[in-house]
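The other protein chains are all here in position, but one chain of the complex has been omitted.
And now, subunit A:
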Amino acid sequence: MQREWMTIVAHQSIASQTYLLELQGSLPQFVETPGQFVHIQVSDDFFLRRPVSIADVDSDKGTVTLLYKVMGKGTDALTRKKIGDKLDVLGPSGTGFPIDKLTTNKALLIGGGIGVPPLYYLAKNLKSKGMEVTSILGFRSSEDVFFTEKFQALGDVHVATNDGSMGTRGFVTDVIPQVDGYDTYFSCGPTVMLKGVKEQLKGVPGYISIEERMGCGVGACFACVVECADEEDAKGYRKICSDGPVFRPEEVVL
């Protein structure tokens, strides 16, 4: 992990209130696994950094791609950054999906809203390892949908929208019964969605990526802890910013 002033080389709107931000610097060469994130200091007006997942890495160009949704003041201020501007970035942070240890043949990826981004870099990695990838991507409405074609280039894609304006009407959990043949699942999205997915796919090996408000983002302040499911666990907790954000669903209490 390092702190770096990265240069913005692309910044554009890709869906309602959703932006693609591409940052160039030396940080991309240190990304170890999909699911890791960067911690962004949007400007001096903000006291805390904002965690955003790494959605893609281009090692030739030396860039990371981030996809973010405007949720409040910090992400709103981020939209005003221009190509050529420098951004204070800490990372790569956290422990991602353990792709080197997997024995997966057929992966099921389940993403909800702004939990979709880290799954894209994961899908690319799984595909390049020769694994088959099926994705279920959930959004609020058709105008929130992004990156579905990019996922399609890597495997089957099922889209769900809450209002039915695109794909299946409902939630990702309504689509899961339509797919089969997978041996491992990977999921990122709001906690309610992860809870549903975990319940529905009990018995299937999986990995989930979870969120919490962060202080330091490096594992020092204990702001981002999640309780262990195993009451006998020696520590009893995991830090989302450093032990995670990716965990086995049975490891933590959602």
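Rule of thumb we're sticking to: contacts are C-beta pairs under 8 Å (C-beta built on N, C-alpha and C of every residue); 3 or more make two chains touch, one makes a residue touch a chain; residues count from 1.
By our rule, contacts and distances are computed from a predicted model.
Engineer: When you check the chain that is not on display against UniProt, which of "Dihydroorotate dehydrogenase", "(2Fe-2S)-binding protein", "Phosphate transport system permease protein PstA" or "histidine kinase" does it turn out to be?
Structural biologist: Spelling it out: the chain absent from the display is recorded in UniProt as "Dihydroorotate dehydrogenase".
Engineer: Per the definition of touch given earlier, which of A:Lys82, A:Lys101 or A:Arg213 contacts the omitted chain?
Structural biologist: A:Arg213
Engineer: Which residue from A:Arg3, A:Lys129 or A:Arg169 sits in contact with the chain not drawn here?
Structural biologist: Answer from the full complex: A:Arg3 touches the omitted chain.
Engineer: Tell me which stretches of subunit A touch the chain missing from the display.
Structural biologist: Against the missing chain, subunit A presents residues 1-3, 41, 46-49, 90, 212-227, 235-237, 242.
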